[in-house]
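Below: one structure, written as structure tokens.
A protein chain is absent from this complex, but the other protein chains hold their places.
For chain A:
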Amino acid sequence: MTQSVVVQVGQCGNQIGCCFWDLALREHAAVNQKGIYDEAISSFFRNVDTRVVGDGGSISKGKICSLKARAVLIDMEEGVVNEILQGPLRDVFDSKQLITDISGSGNNWAVGHKVFGSLYQEQILEKLRKSAEHCDCLQCFFIIHSMGGGTGSGLGTFLLKLLEDEFPEVYRFVTSVYPSGEDDVITSPYNSILAMKELNEHADCVLPIDNQSLFDIISKIDLMVNSGKLGTTIKPKSLVTSSAGAVKKRHQKPFDAMNNIVANLLLNLTSSARFEGSLNMDLNEISMNLVPFPQLHYLVSSLTPLYTLADVNIPTRRLDQMFSDAFSKDHQLIRADPKHSLYLACALMLRGNVQVSDLRRNIERLKPSLQFVSWNQEGWKTSLCSVPPVGHSHSLLALANNTCVKPTFMELKERFMRLYKKKAHLHHYLQIEGMEESSFMEAVSSLSGLIEEYNQLDATKSMPVEDFPRLSIAV
């Protein structure tokens, strides 16, 4: 079994990270009734004897003593991390695994990337090496950050290159929160585009998220909860937005509902690697199957169900509804329209009491309405994990490599160009050592290249699927 390390960068990254650890504890507490430190838990947590001073306290088997998250917390201002360390989750984090500063990055990618990058490079490497040493077999780094600000965006992406050089064999999965149209940070387009270049070049896999989609999911749930329809009492633990039943009781904060959705995404993504099932899917399989060409590694995610109704009977129809929902826009974590764009690949990760026949039936049912690229007509990757998420009998996470991300990137590029043409706020960036106009041009060019690759694939959409002529053999 392998381990993963979570690196949470910036305010957004750390707030999401905090929710993630909370829900991870809740999930393992529900599955692991006997309190034995097993391989599943070890994927994200260390078992430490807190009486031992220094590093010698790791316990590899036996009863759970004290669980420490395999995490590195990075922020260039102290507020968020301090709050975490004073809150109910303080014991979960190793106080040595954090890097903070006071002044913040001022929503400036260049400050995060160039200034703090070089300032903290050694420290960051040291913390990362430490966390890697604590792992028996480190498979993946999960980086959580936002694209629109300064720290998450700049320092978060600086990390990627470091990780690639220092740990070339370890996967880099990035959860990136993209700025929505009405973002209040004016320079978010600059920060996002500059960060995109790094994601293009150094990430193995990116899960883009946008706040508007998360917000829409919450609204949908609220509507359901408050609709007062008969028989719609919802199990509180099952809400994809709630931390009900969490081991450490935290005060629910404003972004928590949205962050819990992202936390659930990460839990479901890793479930088949941590828990057993009849068709396992490890993290290295995600990259292998969903990334046909190195640059095209942006995956649209959708989660279902969002809640479970209190009545227990789940007839087959409900199960099939779950599959339909996964392909509806209401359940996606980023605004996009995969159904009307081209699928390059699609993964269905199921948890709970779902069997292969349910899977096959639904793939057959949904396939006709989806367009797959000509060379990957049966581009489905599937997994079945026996352990359901807390509060549910089953769940589905769909990851799609689809050209529908193109409009998001094009919009981002447009917003960037509007600012850049007027040279608005540019001096804040150019005054940073190492930043020149060419940095911007390179970043735009990288994004344009990516958009062009998607364009070329889209162009094949309306063409008839023809088989390539086969090798002819002299008999």
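Following the convention adopted for this analysis, a residue touches a chain if its C-beta (ideal position, glycine included) is under 8 Å from a C-beta of that chain, and two chains touch if they have at least 3 such contacts; residues count from 1.
One rule holds in what follows: contacts and distances are computed from a predicted model.
J.: Per UniProt, what's the omitted chain called: "Tubulin delta chain", "Interleukin", "Large ribosomal subunit protein uL22m" or "Leucine-rich repeat-containing protein 49"?
T.: Of the names offered in "Tubulin delta chain", "Interleukin", "Large ribosomal subunit protein uL22m" or "Leucine-rich repeat-containing protein 49", the absent chain's UniProt record gives "Tubulin delta chain".
J.: Which of these, A:142, A:173 or A:380, touches the one chain of the complex that we don't see?
T.: Touching the chain that is not displayed is residue A:380.
J.: Can you list, in ascending order, the chain A residues touching the missing chain?
T.: Against the missing chain, chain A presents residues 1-2, 39, 136-137, 139, 275-276, 278-280, 282, 284-285, 287-294, 345, 355-358, 360, 363-364, 367, 374-382, 384, 467-468, 470-473, 475.
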